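All protein chains but one are shown in place.
== subunit A ==
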Amino acid sequence: MAGMELLSDQGFRIDGRKPCELRRIQSKLGVFGKPDGSAYVEQGNTKVLAAVYGPHEPRGNIVKLQDKVVINCQFSMATFSTGERKRRPRGDRKSMELSMHLQQTFEAAIMTELYPQSQIDIYVEVLQSDGGNYCTSVNAATLALIDAGIPMKDYVCACSASYLDDTPMVDINYLEESSGGTELIVSILPKSEQIVFLSSNSRLHEDCLNKVLDMAIKGCKDVYLCLDETVREHMTQVSASFSAD
C-alpha cells in the first residue's frame, strides 16, 4: 500500500489545510483560581494547560540569584495525552529537554531584572498531544504569565514549520511531524521580530532554511493575533466584572 500523501497535488494537507494555514486556536485565561496565573490553549488537537506561581521566595534547593529572578519550568505530559498510554508524565529525557527549552525561552522574554532573589514557577501540562507540544506550551505559558501579571518584553509566540516537496508548511501536526521531514521550531517576540528560540530536529539544506523560517515566523505572528484577541477579550470581561461590582 502506498504511503500517505502529506501534500496533495491540489495543495491540501492531510487534514484539509493549505500549507500556510494554522490549526484552529482556542484559548482561555484564568482557568484556575489557586495559581497566580493560568491559561488553557488548544491548537487543533493539541491541548495544553499552563499555571504560573510567583514571583515568590525561592523554595527548596533553588539557589537565588542576586541580579535576577530564577525561572523554574516544568513540562509534563498527561499519561492519557497520547494514543498509547504514557508510563510517566515527566522526568524522562524528552520532558527534561522541553523544560530546559521553556526556561531558556522565558528567560529571554520576562524582565528578569525586576525581581532579584526571587523565583517564578511555570508549570505546563499537555492534556492531549497532536504535534507541536513545545509551541502550544509556549503559547499557553505566555498567556498564563500575562494572567499572572508578570512584566514581559512582549508576548512570546511559537510556531513550527516543515518542508515538503519544495513547499514550506506551517504548524505541523503529529502525522506530519512523524513522517520524517525536518521540523523547525521558532519562538519570537512578535513586535520586534526577535527570535528567542530556534531549533531544528533534523537536517535542512541551507537553501530552504529562509523559506521555512519565514513561514514559521509568519505563523508566529498569526498566533500572536489569536492570543492578543483572547487577552483583550479577557480584559474586557474582567474590567466589566470590576465595574459591575
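General remarks:
Methods note: a residue touches a chain if its C-beta (ideal position, glycine included) is under 8 Å from a C-beta of that chain, and two chains touch if they have at least 3 such contacts; residues count from 1.
Heads up, the rule we're going with is that contacts and distances are computed from a predicted model.
According to UniProt, the chain absent from the figure is "Protein DIS3 homolog", selected among "Ribosomal protein S2", "RBR-type E3 ubiquitin transferase", "Uu.00g024170.m01.CDS01" or "Protein DIS3 homolog". In the complete complex, the residue from A:Asp15, A:Asp214 or A:Glu233 that touches the missing chain is A:Asp15.
Within the complete assembly, A:Gly44 is the residue of A:Gly44, A:Gly132 or A:Pro190 that touches the hidden chain.
Not every partner is drawn; the one left out touches subunit A at residues 1-2, 5, 8-10, 12, 14-17, 21, 23-24, 44-45, 83-84, 130, 173, 175, 180, 203, 205, 207-208.
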